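Would you mind keeping the following structure in view while I ask a few things?
Heads up, one of the protein chains got dropped from this complex, but the rest are sitting where they should.
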Amino acid sequence: MNTAIYLDHNATTYVDPKVVDAMLPYFTEKFANPSSIYSISEEVQADIQTARETIQNLLHAKNGKIIFTGGGSESDNLAIKGYAYANQSKGKHIITSQIEHHAVIHTCEQLEKEGFTVTYVPVDDKGVVKIEELKKAIKQDTILITIMYANNETGVIQPIEEIIKIAHQTKIAVHSDAVQIIGKKEINIETLDIDLLSFSAHKFYGPKGVGGLFVKKGIKINNIIQGGGQEFKLRAGTENTAGIVGTAKALEIAMQNWKEEWDKEKKLRDELEKSLLSLIPESQVNGHLENRLANTLNIIIKYVEGESMLLLLNSNKIYASSGSACTSGSLDPSHVLLAMGIPHEHAHGSLRFSLGKKNTKEDIAKVIEVLPGIINRLRAMSPLYKGGK
Amino acid sequence: MNTAIYLDHNATTYVDPKVVDAMLPYFTEKFANPSSIYSISEEVQADIQTARETIQNLLHAKNGKIIFTGGGSESDNLAIKGYAYANQSKGKHIITSQIEHHAVIHTCEQLEKEGFTVTYVPVDDKGVVKIEELKKAIKQDTILITIMYANNETGVIQPIEEIIKIAHQTKIAVHSDAVQIIGKKEINIETLDIDLLSFSAHKFYGPKGVGGLFVKKGIKINNIIQGGGQEFKLRAGTENTAGIVGTAKALEIAMQNWKEEWDKEKKLRDELEKSLLSLIPESQVNGHLENRLANTLNIIIKYVEGESMLLLLNSNKIYASSGSACTSGSLDPSHVLLAMGIPHEHAHGSLRFSLGKKNTKEDIAKVIEVLPGIINRLRAMSPLYKGGK
Amino acid sequence: MGMNYSEKVLDHFNDPRNVGELKDADGVGTVGNAKCGDIMQVYIKVKDNVITDSSFKAFGCGAAVATCSMATELIKGKTLEEALTITNKAVMEALDGLPPVKIHCSVLAEEAIHAAINDYLVKTTGVGLPEKGCTGCCSSCGKH
Partner (left out) sequence: MGMNYSEKVLDHFNDPRNVGELKDADGVGTVGNAKCGDIMQVYIKVKDNVITDSSFKAFGCGAAVATCSMATELIKGKTLEEALTITNKAVMEALDGLPPVKIHCSVLAEEAIHAAINDYLVKTTGVGLPEKGCTGCCSSCGKH
């Protein structure tokens, strides 16, 4: 990558070399199927168990179990559909928000097709779920509230504690897509008293294609992939042992010094934010300035379009995103920004920088050096921009 | 593993070191999210595309597409539920067999709970699906026949060509769980004209937690994991790039000389079979002797119980299985053997040896040397065995 | 190694005590059935109300063999009354525990001791132990 500057860690991270080292034995030596009964299988089974416990310790999640899945999206699907199917006798109404990841939104839409009803609670202009609207949405037959912990595009952290308190007053279960916060900040699942929580290893320097779902003791969910009895009968299929061990190792590393990392990235992010805002007229930050992941900057630059900016940043070997990775190939502006009340034309001009462990002051300086010129150039050709005249 | 003898390749294989090498760059360097739009993502996206095409070439599957999933079980679920949901307006009856893997059987049972009807076609005493029964099972509203290609316990290869011909006469789609045969034998998907076919990388020296589903052009399936638009919108979630590339590499290696490998393993298997049958009285082979995977030997040894044999083999560092890996922890004898008409007490005494690339004549000789003694010892303490007197 | 068995279980499986028939046994008890995958046969020799010797045969898993081995060890030298107080838990504890799916084996072993003592009592006094009925623990026999 040489001089490349990767600023898209919310899309995915590289795998920490120590994590790769932890995974390697499970490909060639400790390769046995953990469900078999001979000695070499038991070792692997024990290692999976250790990984599970490591994660439970790190997330303070001893009040339930961790199910390993094939990624964050699957965890979200398993949590929401699994809970909905297992508890539909109690009611068929689900509450979520307008700013969820597609893995939650499209799952809810699927459930709507199957006869469930879903309320998509709006957010305020800072990207925070409107608690009053959420309260109003609660009905007699509401069984589940699923609200993300931190938004992938803006980094805005949602008032999950409060939501859980509200939900539990009327015995509604709470799921949170915590894919963007797990590994970045210490979360205490037991204190939170959350019922279901999803995470994904490749967001915290672990491998892609493996995720987890926390399920609180006493919470019943159905499986969505049927077959063998793996993962407490909640996820059939031969276990991705290397991936599972890698997930635990990655979380272990992440939690060792998350606070210093958080502070370091915050400092860099704030520097980037301050400089861009001052150097680029008619730009603004999206989302709550305080309650936000330390590594995320979502900025709107008026009169220019996101892809153009990304292409010119790319020419400078700076890799960022516009909207979420999944939709940046499409023409629709981010549903998250639209939900925040940002007009379409401005939403098209959003950039997301998400920092990671290897980013340096120099990286930030380079962006600050390069981006204003890119904006000038694009604005000069923009029919929307009158400021230059 | 030193002198350990691994004879459980149908449960899982080690990952070929060349496959590990092929995967490694995708952890640390080529780590980008394939859905992003910058250069380093496009490379990864192109590599996924190349992997897809490699597999299509090797399986002669250009008449459709390959969807990557989180394993063989997920592929089976996606194929069966995906097809059932997308085509239920045409009918709600599915035909399968009594000897399918749990990933198929439990998925069918799930569909039954949802209002589909399923016929579980029996097999003959050689473990071959009874074609006449299958024909009789076809109804006006049959939409899908799902029959495994080769059975994981007995290795028996099913008459898939014939089943496809029968099914297509009345426009019924055919899915095959080909998890046990892909990588062991060359399959021509296009000539077969099969509609849906599942495979799993860890059965052919690829990584665990990644599988694939072939979907013929024109065949409509619903996704079962909703979210981002990855994998032709049929499997949401950030792609397991390392796993996908590893799957293609593993299949490439497997297909390079599958015939020699098949012949080599067959020779060893036949030697093992012949010797055990002659050295151990009242033993018999389960399944069709000809139409069988070359690496698989399923043998019943009367008056003794499977787990005891496995434990004593384990003491000799010989790793085999009894029934399928998923159920060997449970008390139920194999549903496959029971479906073949084998009495419970004999089904409890089954052993499966499944050979792989590294097995040698010496491995086989060791089993032949050790197993008869184990059997004598166990039979001596068996209240069922009168032969010793 | 194997099913998460304790060292003790593996020891009693790999090197079972008291294996085989007792030629001139005073009592024999057989429990379980082949369908379940577990059959246990316990032999006892009794003198002056004391179990002077005991042996077993078993068709079954590692735990089945180990529990029989341990059970026969435990009853040797005991009076019949003492032997009858040996529960499945006692057998399990003596083996440093069993995996949850294998607990039924210890129940079967307890039942086998009772069956052998019952056989002896019926043979010698014409009156057996009071009926306990099926405990229904063998979830795999398909009857319960």
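A, B and C are the chain letters, set down in written order, and residue numbers restart from 1 in every chain.
To be clear about the criterion, contacts are C-beta pairs under 8 Å (C-beta built on N, C-alpha and C of every residue); 3 or more make two chains touch, one makes a residue touch a chain.
For clarity, every value in this text was computed on a predicted model and none was experimentally measured.
Trainee: Considering the complete complex, identify which of B:7, B:37 or B:234 is in touch with the unshown chain.
Mentor: B:37
Trainee: Which of A:86, A:311 or A:370 sits in contact with the chain that's absent?
Mentor: A:311
Trainee: Contact with the hidden chain only, please: which chain A residues?
Mentor: So the residues of chain A touching the missing chain come out as 303-308, 310-312, 314-315, 329-333, 343-345, 348, 380-384.
One rule holds for everything that comes next: only the chains that are shown with their structure count from here on.
Trainee: Centre-to-centre on C-alpha atoms, which chain is most distant from chain C?
Mentor: With centres defined by C-alpha atoms, farthest from chain C sits A.
Trainee: Of the chains shown, whose Cα mean is nearest the mean of all protein Cα atoms?
Mentor: B
Trainee: Using mean CA coordinates as chain centres, what's the gap between chain B and chain C in Å?
Mentor: So the centre of chain B lies 39 Å away from the centre of chain C.
Trainee: Two-or-more-chain contact residues of chain C, please, as numbers and ranges.
Mentor: 1-3
Trainee: Residues of chain A that contact two or more other chains, please.
Mentor: Correct list: 37-39.
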